[in-house]
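The structure under discussion is supplied below as structure tokens; questions concerning it will follow.
Missing here is one protein chain; the remaining ones are kept as they sit in the complex.
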Amino acid sequence: MNRWRRLGLNLAAPLLAIIVAVIVTSIILVLSGDPVGPVWKVFLSSPVEGAWARMLNDTAAFYLSGIAVAIGFRMNLFNIGVDGQYRVAAFAAAVLAGQAWLPGWLNVIAAILLAMLVGALWAGIAAVLKTARGVSEVISTIMLNAIATGLVAWLLTKVQADNAGSNSTGTKPIPESSHVPALPFLQTNISNIYGLSLLAVLIGLAYWFVVSRTRFGFDLRAAGQSDDAARASGIDVKRTAIIAMLLSGAVAGLVGLPALFGNDYQYGTTSQAGLGFTGIAVALIGRNHPVGVAFGAFLWAYLANQADSLQINAGVSVALVNIIQGIMVLAVVIAYELVRRLGVRMEQRQVAADLAAPSEPVGAQA
Amino acid sequence: MSIDTAPAPTSPPVSSQARALWSNRWVSIPLVILGGVFIMSVLRVVTGANDMNSSGAIGAALGLAVPIAMAGLGGLWSERAGIVNIGLEGMMIMGTWSAAYFALNWGAWAGVLGAIIGGAIGGALHALATVVFTVDQIVSGVAINIIGLGVTKYLADRVFGRMEGGGPTQSPGLPDLPTVTLPGSNFLATVEKHHWFFISDLAGMIGGLITNLSVLTIIAIVLVVASVFLLWRTRFGLRLRSCGENPWAAETLGVKVNLYKFIAVLISGGLAGLGGGFLAMVASSNYIEGQTGGRGYIGLAAMIFGNWNPLGMAAGALLFGYTDAIQLRGGGTTVHALLLLLAVIVLLVGVWQIVRRHRYWRGVIAVVIGAALLAIYFTTDTIPTQLTSTTPYVTTLLVMALASQRLRMPKADGQIYHKGEAG
Amino acid sequence: MSSAEAPPAVELRGITKRFPGVVANKDIDITVKAGTIHAIVGENGAGKSTLMKILYGVQKPDEGTIAVNGEQVEFASPADAIAHGIGMVFQHFKLADNFTVTENVVLGAEKLHGIGTGARDEIQRISTAYGLHVNPDVMVDRLGVGARQRVEILKVLYRGAKIIILDEPTAVLVPQEVDELFANLGQLKAQGFTIIFISHKLDEVRQVADTITVIRRGTTVATVDPTSVTSRELAELMVGSALPTPQTEESTVTDEVVLSVAGLNLPSAEGGSPLLTDVDLVIHAGEVLGIAGVEGNGQAELVETIMGIHVPSSGSVTLLGKDLAGWSTRAIREAGVGYIPEDRHRHGLLLESPLWENRILGHQTEAPMAKGWLIDAGAARADTERIVTEYDVRTPSIDVTAESLSGGNQQKLIIGREMAHSPKVLIAAHPTRGVDVGAQAAIWDHIKQARREGLAVLLISADLDELMGLSDTIRVILRGRLSGTFDPATVTPQDLGAAMTGADSSKGAA
Partner (left out) sequence: ACGSNSTSGSSPSGTATGTGTGTAGASSLKVGMAYDVGGRGDHSFNDSAAAGLDEAEKKFGITPTEVTANSTDNDATRVQRLQQLAQNGNKAIVAVGFSYAAAVGKVAKQFPNVDFAIIDDASDASKGDNIDQITFTEQEGSFLAGVAAASTSKSGHIGFVGGVQNALIQKFQAGYQAGAKYVNPNVKIDVTYLTQPPDFSGFADPAKGKTAATGMFQNGADVVYAAAGKSGDGVFQAAKAAGAGHWAIGVDSDQALTADASVRDVILTSMVKGVNVGVFNFLTRVHDGTFKGGNTVYGLKDKGVYLSTTGGHIDGLKDKLAEVEAKITSGEIKVPSTV
């Protein structure tokens, strides 16, 4: 199969997915008597002022979360626990930064390091349970998410700051000097791109580099593909699993930081929850590839940010966004599979065509 | 070829009659259970946490366990056929909605049917994606969780939002399903009231299991037992399980692997949906957005906990239900009492490690942790509510870590199977 | 029923099957007479398995027709083939490890005798009647290869198949087992069964077959009478080249001890009898030490213990004077141990990764694959190209995944990879299993070449010809114990076979 055809097929998959998602969603709209035209108009209309910045902020958070999940997937570990890991980590970082023991940027850096450490430790519990006691990480991370909720809620009562007249509780606010300035573009007076969103870019590059260029990355992928082959090749599979889980947790620890240092300045009961689960979907859409995950994160952020417009301008329940997101995930993978099958069939036909010329029956291409 | 030179599998030597008796599960399981009741009785008397094994707590545990067990059983059916089902939560949610829809339109029993149908639709979607289109099973499951939530929210808005007493996030009240109390319940309740050591405890625990049972609870128990029978005693079950162990082998023997996988995932969805239906119709009396609260995931955990076996899975669900029940009912004090149990177990494990296994490091660590727990127990008299809410999760984690059982999932679980690639 | 006038049991006409990038079968014509043993031979990737899978209904032919007992048939699935009395034992066994023998056998044929005691009794009956010695209640994952194969045959017989396909049934068997198998086949033939069987071992093919069909590059090139051809002629038909034989050359054994194992004990993790007991062995530079044994007697454990994958309870492994106790597998490999694992799919390759990444596997810390902490993809690709050329790995490119290579070519890649780092010791487990004669000869040449240059080789093989042809010394492993030394120049396969099965305990006292 030539290169151009393969490229065409690769582009066909996401396109097909989007078309399928649009068709299926439209059918649902028609069946339930909701307007179809206005809904798509909302999705295609340009977002409200400042929304681009917010979308990029969301993209960054989803991306970090997606990469955290992807690191696990690369090693065949299903880290459902990113959600708990980032919440514990963001809480710890907020507490530390709120103490203002260090000035300005040093405070930020210390908090980032602490967040990574705490995220890694929380994930490390699951890693140790898996390698030492054989507890499936699927179970342990589900449990640890819930435990994180209780633990943070309890610790929050110990450190909560006085916030007169408010019904939400939070950690002590981070001093002004440690607020991370916004990036110098897409700024409006109520929205901007959080400075620490750059962490997503850094992590993306680091992920790409480590996984595809380093020995550790090779070990990780090898162990993810085949335990047995990895072990026979000299890879310490348990150690690799622990490191992968720790790295996954460390990246998860960063998920909440851009918003913490760029907008919220404290961690509390109104801080965003559920980012870890979004990460799973995003990683899956992006097939654990650094660029693919970015695409998935942006798609997710875009859809999420149009949710309000959907209610306001089309009068349709926001749940539609969930439906579209879910269908999109499914459509993407089905489209890839269909395109793969198409490719196989095309190749087979080509072989048939070449039959006249005697061909070597070796070397099939998957 | 007749000379079997490969090292023969050795079965553990059966030394005495007692051993043989002990290894009979009809003897050992009741003994273990009675032992458990005994320990609980001691603990109750020592700590004074009377709610620990009251009939109420046990009944509540059963009620909380049913939806989890149905989700877990759903997961089990699917994974026994080789399809990982992380979409249980979504299927459960679909079950809650359609239970309400059917029950409102056609009555309580239709609601039960509706729950199954709703979940099975989710199952059908999963089967379509994973069996027909052979996509990654985790991806599909995650998508179904998202779609299930979205579709039900959307439909609830359209359907219940316009009903009297309903709203976009809840349905109007649903008709009730009957409940059953088995004979002897009153007598047991009387015995329980006396707080006699062991006797009352046993009475309470049995009483909790037979009083005020919803028919759905009974159906759920029947389904668990029936699953054991169907999957292990029938040809249908054998074929279905073969698809989870080695679909390629099954294919070469003429088993219609994809058909069985499809059926298994449909059943899986139906069971998860039934769990959702229980939540909507028995645990509460209407559909409420978000009422599954992650029970689909817990069900998945219960299934792994139970080593992909219905009875083990049920034990996992009950453990979870029980710890959740006592933390919700008794809050701090009962959980505090459990702390003592935990401390003693950890201490014993530590001593055992040192004395019998000669693993000094592990033993010492365990003893230190046990002593610390003991210290916490004696220096506090309750546990902060924020932490008691984590009891079921901590317990599950601890049991998994301590039991150190060798879990074995179906060998081809999660693997993508294409027809015609056997060989 | 196998009278001369009866229609042929199987008639394949014009069978063509295309896969992406390859034509596996092209215009194949084969006629199998009822009540005969019909052998099919051909190179790796010639299309034998594909053809058999078509006959068994696993795959559908793109073109061509199949007739069974004179009746034209079309198989949508193996169920149809089974209904027509065809049974197949696959090259790679098709057993559910966590099922009992009974469950494996009755699966799909539950109608016959149910799934309970009835089925169990029938299995017992067949097992006794054909001398298969299979315990119906044991879990398959506890069985050795030979027993597994008998379970496979039982599966076929249980279904009442009259036409039995065996794809490379002897690849994993020791001579005695092969003899038993052939005896069984003869017995079956006498009872009117038709048997189609595939093998790379041309001598044994000639020994049992009534007719031999040769397939080359997906098409039938000849059908011959075994009595009228030599193995050499057969091989020439297959590949158009001479049949190589393993031949010991002049000894290159030196005095320098490279690898020595002393008093090695490995207990069983499940608490059964020990896997290795007091194993002692010494390999010198330039020496090939061959180990014979029935599968499951500790070969795999011995190799994996030397490789640092298992930790022995006592005893030592010494490499060039250094005690390897506590060394990781990686450190052992870095110290100069090359490793050809017995199961290339499970232990030797990353099936979903491209060839050049598979080139790195196991050497990711060694130059030129690694530069410090980084992987040097360029160097890996260049060296993969070299291996592909030098070892004649047949592949369209080094970017295809390892799983798309045929078994023989996968093996050549592994050998090329392990030799690339000039190891001091090569641990080779079944290096030519399932590999065709041409590739086999090439692999032997590479091992001999390295031996001349001072390589010490630990060779595990079930192929006694290979062992006797390559080794300087042969030891036999039985129930985790090593026997004394055999001289390959004088020992006969029968002697070895006796030692391997424990039938003869007088030989080989250490």
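Per-chain residue numbering starts at 1, and chain names A, B and C are given in the order in which the chains are listed.
FYI, a contact is a pair of C-beta atoms (placed from the backbone, for glycine too) under 8 Å apart; a residue touches a chain by one contact, two chains touch by 3 or more.
The model shown is predicted, which means the values in this text are computed figures rather than measured ones.
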| item | value |
| --- | --- |
| Left-out chain, listing which of the shown chains it touches | A, B |
| Hidden partner chain, touching residue among B:Gly74, B:Gly90, B:Gly330 or B:Gly363 | B:Gly330 |
| Hidden-chain contact residue, picked from the options B:Gly35, B:Gly48, B:Gly184 or B:Gly290 | B:Gly290 |
| Touch with the omitted chain, as defined above, among A:Val20, A:Met143, A:Ala259 or A:Ala335 | A:Ala259 |
| On chain B, residues whose C-beta touches the chain left out of the figure | 50-51, 54, 56-57, 60, 63-64, 67, 160-161, 165-170, 172-173, 176, 212, 279, 283-286, 288-291, 293-294, 324-325, 328-331, 385-386, 389 |
| Missing-chain contacts mapped onto chain A | 48-51, 54, 57-58, 87, 146, 149-150, 152-154, 163-169, 189-191, 259, 263-264, 269-275, 278, 304-305, 307-309, 311-312, 318 |
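Assume only the chains that are shown with their structure count from here on.
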| item | value |
| --- | --- |
| Separation of mean Cα positions, chain B and chain A [Å, integer] | 30 |
| Sequence positions of chain B contacting 2 or more other chains | none |
| Numbers and ranges of chain C residues touching at least 2 other chains | none |
| In the complex with chain C, residue positions of chain A that touch it | 213-219, 221-222, 225-226, 228-229, 231-236, 343-344, 347-348, 351-352, 355, 359-366 |
| Of chain C, residues touching chain A in the complex | 18-24, 26, 45-47, 62, 217-218, 307, 309, 328-334, 339, 341, 343, 346-353, 357, 360-362, 364-365, 370, 373-375, 377, 394-397, 400-401, 403-406, 409 |
| Footprint of chain C on chain B - complex, ascending | 1-7, 9-10, 12, 233-235, 238-239, 241-242, 245-246, 248-256, 408, 410-411, 420, 422-423 |
